[in-house]
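First comes the structure, then the notes that go with it.
Only one protein chain is missing from this complex, and each of the others stays in its spot.
Order as written gives the chain letters A and B; numbering starts at 1 within each chain.
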Amino acid sequence: MSGDGNAADQGPAHRYIELVFAGLMGLFAIAVVYGAWRAGIGWGFEGPKAGFFPFIMGAGLIGATAVNIWHGLQGSKSKIFADWDQLKQVGAVTLPIVVYIALIPYIGIYVASVLLIGYFMMKISDYGPVRTLIISIAVPFITFLVFERWFLVALPKGPLEAMFGY
Amino acid sequence: MIQSKRNSLLVAAAAVGVALSGTPAAAQWEPQRTVEIIVPAGTGGGADQMARAIQGIVAKHNLMKQSMIVVNKAGGAGSEGFLDVKGSAGNPHKLIITLSNLFTTPLGTNQNFSYKDFTPVAMLALDEFVLWVNSEKPYKNVKEFLEAAKKGGFKMAGTGSRQEDQIITAAIEKAAGVKFIYTPYRGGGEVAVQLVGNHADATVNNPIEAVAHWRGGKLRPLCVFDGKPLPYNEKIAGDLAWSSIPTCKSQGLDVEYLMLRGFFMSPGATPEQVKFYVDLFQKVRATPEWKDLMNNGAFNTTFMTGKEYVEWVSREHTRHLNLMKEAGFLSTN
Partner (left out) sequence: MAEFVNLFHGFATVLAFQDVNVFGMQMYLPFNVFIMVVGIVLGVIIGVLPGLGGANGVAILLPLTFSMQPTSAIILLSCIYWGALFGGAITSILFNIPGEPWSVATTFDGYPMAQQGRAGEALTAAFTSSFIGAFFAVVMITLLAPLVAAFALRFGAAEKFAVYFLAFASFIGLSKEPPFKTLAAMLIGFALATFGTDHMTGSLRLTFGSELLIPGFDFLIAVIGLFGIGEILLTMEEGLKFKGKEAKINLRIVLDTWKKLPQYWWTYLRSCIIGCWMGITPAGATPASFMSYGIAKRVSKNGKNFGNGEIEGVIAPETAAHAAGKAALLPMLALGVPGSPTAAVLLGGLLIWNLQPGPMLFIENKEFVWGLIASMYLGNVVGLIIVLTCVPMLAAILRIPFGIIAPVILMFCAVGAYTVRNSFFDVVMMLVFGILGYVLKKTNYPLAPLVLAMVLGDRAEEAFRQALVGSSGSMGVFFSNALVSSIMALGFIALFWSVISAAISRIRGVPATAS
C-alpha cells in the first residue's frame, strides 16, 4: 500500500483509526437497530412491519463490526494511517469545502464557488491574481447561465443574485 | 438550524416583496418568480401526471408570464411535500396538488400538518375508483366476485398502505363481509400490471391507470365507486364505454369513494393571489388538452373554489377520520 511510509514518518496509528472507525460503525448499527425497533419489527396488517428489514441489517452490522474490532485489535501497531504532512494536505482541502458548504445558504452557491475556485487557484496552486480572477468568476457565471437561464433549475442564491432580480 | 434561518430569511424576503408590490400593482397580483407545483407523490402517478399536464398546458398556451415547474416530494407518504409548503408561509409561488394523502397521511402517520394549514385554491377534478379483475377470471359481476372472494385468500393489490386503496378495500370488506390480503405497491401502473399478470385477484385502480389493459382485453371493470355512472359514452373496449360500468351501490356493494385532485397554496396567501391562480385554472380548464385529459382518465370534472371548496374538504376530512377509525388505520404512536 502507498500509505506505508518509512520509520521516520510520523502519523496516527492505522490500528487506532481503524478501531475508532469500527466503533463509530457500531454506534451507527445500534442507532439503526433502535430506530427499527421503534418503527416495529413484527408482523402487521401490511405484512412485515417497516422496521423488520433494517432491524436485521442493523443486527448483522453489529455482528460484523464485532468481528472487525477483534481483527483490528490484532493488527500491527507500527503501521501508520497516513503521515502528518499528508493529513495536513487532506485538511487543507477539507476545511475550505466545509467553509464553502457553510456559506452556500447565505451567499448562494455561485458566489461561494467563486471564492472556492479562487482559494484553490491562489493557495493550493500558485496562479496569479489575473488568471485566478478570470477563471473563478467565469466558471460559476457560465454555470449560472446554464442552470438558471437555460434549464430553469433553481440553485441556492444569495443577496448578489437578488440585486439582479433573481 | 441553518435550514430554519434560511426559511426565515425567505419569509422576510417574501414579505418585503409583497409589501413592495402591494401598492403599485393593486389592480391585479401576478407571480414575480417561477411558480413551483409540489407533488406529494412519486413520478408517474395520477397527481404527477395531472401536474405535468397543467405545466404543459400553461406553457403551450402562454397562460402565465412566469414559468411553472413541477417538483416531486413524495417522502413519508407525501408529508415531505406538505411540510415544505406548510413551512413556506407567505411565499405565493408555491402550490401543492393534493390527493387523498392530505387526509390520510396526518391521520395515519401522526405527521404534524392538516388541511387547515393551507390556503385552499380550487378543486380541479375528482378521480374515480373502479373495481377491476383479470378478464380470464370467471366472475362477470360484483355478486359473483364477492361469492368467490368469500372463500378467502383473495389478494388485493393497491398503492401504499393506510391510504385510499386500502381504505376502499377495508370498506369493501366491511360492506360485504369478506376478507382480502392487501399488498401495497409503489404506484398505480405497477398495481395494474400485477393484476394483468395474475399476481393479484383484484384492484381498485383509477380509470387512467388501468384503461390501457381494459382496452387490451386483459382486465374487466366490475363497478365504479361513485354515486352515479360515469358520463363518458365513447366506446373503449368493444361495445363498452365508461358509462357502461354500473355503480357499486347498484350492485349491492354500498361503497362510495372519490379522490380530490385540487390545489392549495402555502399558508397566509392573500385573496388576490388566490384569485390569480383560480383564474389561471379556469383558463386551463377551457383548453382542449385538458378536456382530452379528463376524457382519458374518465375524471369527475366537478370544479369548486372558495367557501364551497373549504366545506367539501372539511366534510371529506371527517369522512376519512371515520373510515380510518373503523378500519383501525389511525396512527397509534
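By our rule, contacts are C-beta pairs under 8 Å (C-beta built on N, C-alpha and C of every residue); 3 or more make two chains touch, one makes a residue touch a chain.
This structure is a prediction, so every number in the text was calculated from the model and none was measured.
Interchain touches from the omitted chain, evaluated on the whole complex, reach A, B.
Taking the complete complex into account, B:211 is the one of B:37, B:130 or B:211 that touches the chain left out.
For the options A:23, A:60 or A:159, the residue in contact with the chain missing from this view is A:60. The omitted chain makes contact with chain B at the following residues, 2-3, 6, 42-44, 48-49, 52-53, 55-56, 59-60, 69-71, 73-80, 83, 101, 105, 108-109, 111, 155, 160-163, 181-186, 189-190, 192-194, 196-197, 199, 208, 211-213, 215-218, 289, 292-293, 296.
On the side of chain A, touch with the chain left out of the figure occurs at residues 2-3, 14, 17-18, 21, 25, 28-29, 31-32, 35-36, 38-39, 43, 46-48, 50-54, 57-58, 60-61, 64-65, 67-68, 71, 81-82, 86-87, 89-90, 92-94, 97-98, 100-101, 104-105, 109, 113, 116-117, 119-121, 124-125, 127, 135, 139-140, 143, 146-147, 151-156.
Please note the rule applied: only the chains that are shown with their structure count from here on.
Only residues 45-47, 102, 105, 152, 154, 162 of chain A touch chain B when the two sit together in their complex. Contact residues on chain B toward chain A in their complex (touch as defined above): 2-3, 5-6, 13, 34, 67, 69, 161-162, 182-184, 328.
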